[in-house]
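Following: one structure in structure tokens, then a few remarks.
Apart from one protein chain that is not included, each protein chain of the complex appears where it belongs.
Chain nomenclature is as follows: A, B and C, assigned in order of appearance, with residue numbering initiated at 1 for each chain independently.
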Amino acid sequence: MSKELMWDGLKEECGVAGVIQMEDDHTAELLYFGLYALQHRGQESAGIAVNDGDKTRWHKDMGLVSEVFDNEELEKLTGHIGIGHVRYSTSGESDVENAQPLVVRYRGGTIALAHNGNLVNARLLRDRLEDAGVVFQTTIDSEVIVNLIARYSNEGIHQAIRRSMELIKGAYALVIMNEECLIGVRDPLGLRPLCIGKTEKGYVLASESSAFDVMGAELVRDVEPGEMVTITPEGIQSEFFQSLPRRAGCIFEYIYFARPDSIIDGINVYEARKNSGRVLAKECPVEADMVMAVPDSSIPVALGYAEASGIPYGEGLIKNRYIGRTFIQPTQAIRELAVKLKLSPMAANIKGKKLILIDDSIVRGTTSKRIVETLKQAGAKEVHVRVSSPPVAYSCYFGIDTPDRNQLIGAVKTVDEIRKIIHADSLHYLTPEGLVEALGKPEKNFCLACFDGNYPMELPEKAQQQNGQRVFQRLDKENQ
Amino acid sequence: MSKELMWDGLKEECGVAGVIQMEDDHTAELLYFGLYALQHRGQESAGIAVNDGDKTRWHKDMGLVSEVFDNEELEKLTGHIGIGHVRYSTSGESDVENAQPLVVRYRGGTIALAHNGNLVNARLLRDRLEDAGVVFQTTIDSEVIVNLIARYSNEGIHQAIRRSMELIKGAYALVIMNEECLIGVRDPLGLRPLCIGKTEKGYVLASESSAFDVMGAELVRDVEPGEMVTITPEGIQSEFFQSLPRRAGCIFEYIYFARPDSIIDGINVYEARKNSGRVLAKECPVEADMVMAVPDSSIPVALGYAEASGIPYGEGLIKNRYIGRTFIQPTQAIRELAVKLKLSPMAANIKGKKLILIDDSIVRGTTSKRIVETLKQAGAKEVHVRVSSPPVAYSCYFGIDTPDRNQLIGAVKTVDEIRKIIHADSLHYLTPEGLVEALGKPEKNFCLACFDGNYPMELPEKAQQQNGQRVFQRLDKENQ
Amino acid sequence: MSKELMWDGLKEECGVAGVIQMEDDHTAELLYFGLYALQHRGQESAGIAVNDGDKTRWHKDMGLVSEVFDNEELEKLTGHIGIGHVRYSTSGESDVENAQPLVVRYRGGTIALAHNGNLVNARLLRDRLEDAGVVFQTTIDSEVIVNLIARYSNEGIHQAIRRSMELIKGAYALVIMNEECLIGVRDPLGLRPLCIGKTEKGYVLASESSAFDVMGAELVRDVEPGEMVTITPEGIQSEFFQSLPRRAGCIFEYIYFARPDSIIDGINVYEARKNSGRVLAKECPVEADMVMAVPDSSIPVALGYAEASGIPYGEGLIKNRYIGRTFIQPTQAIRELAVKLKLSPMAANIKGKKLILIDDSIVRGTTSKRIVETLKQAGAKEVHVRVSSPPVAYSCYFGIDTPDRNQLIGAVKTVDEIRKIIHADSLHYLTPEGLVEALGKPEKNFCLACFDGNYPMELPEKAQQQNGQRVFQRLDKENQ
Partner (left out) sequence: MSKELMWDGLKEECGVAGVIQMEDDHTAELLYFGLYALQHRGQESAGIAVNDGDKTRWHKDMGLVSEVFDNEELEKLTGHIGIGHVRYSTSGESDVENAQPLVVRYRGGTIALAHNGNLVNARLLRDRLEDAGVVFQTTIDSEVIVNLIARYSNEGIHQAIRRSMELIKGAYALVIMNEECLIGVRDPLGLRPLCIGKTEKGYVLASESSAFDVMGAELVRDVEPGEMVTITPEGIQSEFFQSLPRRAGCIFEYIYFARPDSIIDGINVYEARKNSGRVLAKECPVEADMVMAVPDSSIPVALGYAEASGIPYGEGLIKNRYIGRTFIQPTQAIRELAVKLKLSPMAANIKGKKLILIDDSIVRGTTSKRIVETLKQAGAKEVHVRVSSPPVAYSCYFGIDTPDRNQLIGAVKTVDEIRKIIHADSLHYLTPEGLVEALGKPEKNFCLACFDGNYPMELPEKAQQQNGQRVFQRLDKENQ
């Protein structure tokens, strides 16, 4: 799609899934269904690898799950263990060579790995491995991880993974398989989600429990921070490779990324969003005729706000369901028309009304500005913006694609300046306390670094992050 | 998509649009935007024809608007008058040769035509034209219409259209252009919608006013039933070729087809749907914990119901936004999982609750059954289904793709039988009176034939309808 | 392919084929094979229509036969009568809508038609038909022909075709089918070839007998000029609708277009080409070390020349077999390199030698110039060009794509000027008498208009030819 039509926002980078069964009972198809349900976590590439205890076969390509796979491809992927991945991409260039799962042959056989997250010491580990004579063919962190595992593999796969986890730092939910088992690993702070499901014939892993319904599974529990679960068809073995006094679950999973029908670390995402709305209504009440949402993720927030405030909920924006990934580059002169294609105001429902507009976050501010203007052009008398998260003021280094800090409006402008920029009649961001209250767990469970800059671990050296990676790339993406 | 994942429902068949300006000021792009906004009216093929007063150029193909056109194609379509079409297809095989607009050269120059609707005497007119030596290359009604116009064209284009309209019977909203003007025609009963918009530099026509925002236009008025409007950049000339004491606007435009931000024949679609919910709440109240909708079209109905009943509105089903047009054919054994991909129950919000489930219509009943079952599996205590239309019991012959009558559950089962089949705890259909009340205009304005069988005109001979058309087809589609 | 790599030359415009059998015994596949063998006659689009006595099904698209059809498509084309077409295109824009066969429904049923050739009075007939109210959807002559046939069809199909043939003027080899029979028609001068073959189960028609081997057929005879053959599985009925004292078989079929393994109007093409070489050797002997050809069509000529002159034949140019239809647009600076990709000089075989270079024709002269230069750069001492046809000095209006006359080097330059332009040491064109001698039949059998301007019939009015057709076109091709 032309950039003009890309509404700014934060982007989740990946979703992972795994299946292990007694025998090959539609392993690849279950992964296909699971990835389909996780498609919102990454639309750039998709891949599935399946292992029959002997051979590992895989297929991955750029595109949506439905575009990458057809029946013919799935039928070739035979076996009783499998893993899958959908990717948005942050670290590493976006190219088919960087698609996952990454499948490699090492001294112990074949290992396949799918990773959601972002390492903060990947560059350092790469350099060390290169010093030891290792070559790298991709720019993804996963290649670092499999090289570490291969290096320690003479001590057995568990020990090799354990030792590798001790070396890597950052955010990671990993789904790994070899010829014998399916392994799930979650970083010691639990930054990225990963949960375990039980089917009639075995077990599944997925980034979100919302994938379990279509994988024929029921949620057993989350993989715990610092835990490695080794799953065979017979059962689950757990071991903790690291234990920390705090957790740092990504708070944006609840605010925006996860599907509302997911339960992450015991928190019901839909309910959490609705609570945010209730808290917002308390924190900054305003007189209005209607509460409306920027569809789709803010709708539960708006319903909670409406319930708590007594102001009726209504639809004020229609989302075009056919906005695809291709769109012409509109002529400058009529660009303003094109931006209305994605979200159309429901003039009849808006005209003359005082509106409370609920959005989940404001990143650059451009989308919010367009929406408020659109609503006013359609006759809204007042537009009071309520955001179900605090101002995003710091970049994320743990798996979320955020713009550079100087492009984050929450980092460079005051709330009142933002209000003026987006032409809102009033603007209120949910307070960090209110957000934590809505989630119903103590603050020490979450990473709020994007709001307050208190990163739960040391950050990667900035220069490396920005300069190092570009030297090695398949095709120059800069000009695209 | 595999048929297993196709949820049954009625299908609109087409959307049309037209632009005329003083000069070529992004004519093709405006049509592209307009068709994009009308994409919900037809996803099978798309086409645009543009005329510069001398040459007519066009491009059409199978696929979505965003797939059929790119910048390169649009740039070739230069001119100040243009028309466009998106098609779902009912009459005529679905093939690129049947895509519209239809562009033909005749004795008076070039004429391009886009048609939404369905003629009931097309076969008869075809036969007569064939007797006069005419050959047909497509199976679409539009080819009949252009041949009639060409036949009378020595009397001038207006007279030719007028005489042709006197001959054709059925439902039609036509957008026609030649080298001088843009013409809009609506059938004498007004079965299919067509409205006029004003831009800074000219005029536009579209099936729905919801396309006007992105075409830079404001709604002027609807083309009236039996009216032909001839538009030049300077202004609009109106003439009525037929005037009837009643109207028969398709009631399903308000129930389901049209976008909620459209205003059709003076009725605000969103408001009409919300009213339906209010009336439903009055007609058959039931005690419950939550009102929920089958997304997306039933949401305003549910909001109206919630408002009138005082029972809170909540989200109970999540629609997967990535369901595309391709999906694997799932293995029989796990097909039940695949059907949950499109709509996932929000278990946490449903569990233990008595639900009022709002849907816009029940066609075959299979979708409703699946949804009720899904909700109950997710823990719903009771599911009370409320439908914002009366039972669909008769096939449509005026532009809507309905199954054969014996497949319409409303035609062959009683309401109570349907309730049992779909496993609902109670079931109520909005009464015809209630529906009309919700629309706020007397019943004589609408066609309710799909509910009561009172077709507003004589039907085509059945045998012709079913047998005749298959003899001539590009490729045998029967086995697909 | 980028134009830089297109070697100039004359282009045949079409190939046609037909099959009729007792029952459907791989009808579509036989046509596929036949068109594959006729691919050299047109590479732009391909199509097949098959009739089972009741329904007619067809498929056609832009591309090579192997690209347009796959097994799935062929399997849908069931029936015992079928026709096919490959097209290069001259009249009519090149677009899928202009692909053939043209299939239309008319009062008598369905008729499908494939046409090789070019009418000279198409515009006039179009105008007359338009005056009678006929509309045209394509720009191909075939649409004029089917409209004429439909118009007279109440007199029966034979009479209708016969009367239509009396009206149309120009070059045409037609293959027509309806629900009962396969019909072959050839224009009264026999400008374009068409021949009849016999299979075990029926009959076939094809532009060239070289297609018969792969259609399982043996050559019976040519359709005669002015003859219409009506073929049923039982046999062939012949009738002559016009009889002229002369013939005008296209002489370029023998020189260049036809495959060397074809026999056209009793003349063995390979033998004719070899004879040309023998005559050339007699007409203008020169002392040299080696006779070589521009591959592939001139090889037999060179062999004949070598045989007659006693100078040994050798290969001096290698043709790249992977030159496809796509090639990058080379940067200006290195364009000279790219032109060597198609034909590479065999330096080792050329160096220091006096060469006789045989080519079949010189159109614009650019290719000849490049080749002579290439040979000299590779070390050739002398290059004596011998052309197996007289100078092409007049455009063709009967089915061959020739440049405008002012671009024909043979029309604007003397032979000696041409020799200098192409840097040849000597240049000789086969004389018309020599060419006719090589073919072994009297001159009155052939059209030599491209050499002498003696067109065998009145030409179309020039202005119409150049201006009229562009008004109506699918997409503006001019800028491509």
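Please note the rule applied: contacts are C-beta pairs under 8 Å (C-beta built on N, C-alpha and C of every residue); 3 or more make two chains touch, one makes a residue touch a chain.
All values reported here derive from a predicted model rather than from experimental measurement.
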| item | value |
| --- | --- |
| Among C:328, C:412 or C:459, the residue in touch with the chain that has been omitted | C:328 |
| On chain C, residues whose C-beta touches the chain left out of the figure | 25-26, 29-30, 32-33, 36-37, 39-40, 43, 64-67, 69-71, 74, 210, 213-216, 259-261, 263, 268, 270-271, 296, 299-300, 303, 307, 312-315, 318, 320-322, 324, 326-331, 333-334, 337-338, 340-341, 344-349 |
| Touching residues (missing chain, whole complex) on chain A | 54-59, 73, 76-78, 96-97, 102-107, 110-111, 130-137, 146-147, 150-151, 153, 470-476, 479 |
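In this text, only the chains that are shown with their structure count from here on.
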| item | value |
| --- | --- |
| Cα-superposition angle relating the copies chain C and chain A, to nearest 5° | 180 |
| Inter-centroid spacing, chain C versus chain B (mean Cα positions, whole Å) | 48 |
| Centre-of-Cα separation between chain C and chain A, whole angstrom | 60 |
| Chain centre separation (chain A, chain B; CA means) in Å | 37 |
| Shared interface positions of chain B, touching two or more other chains | none |
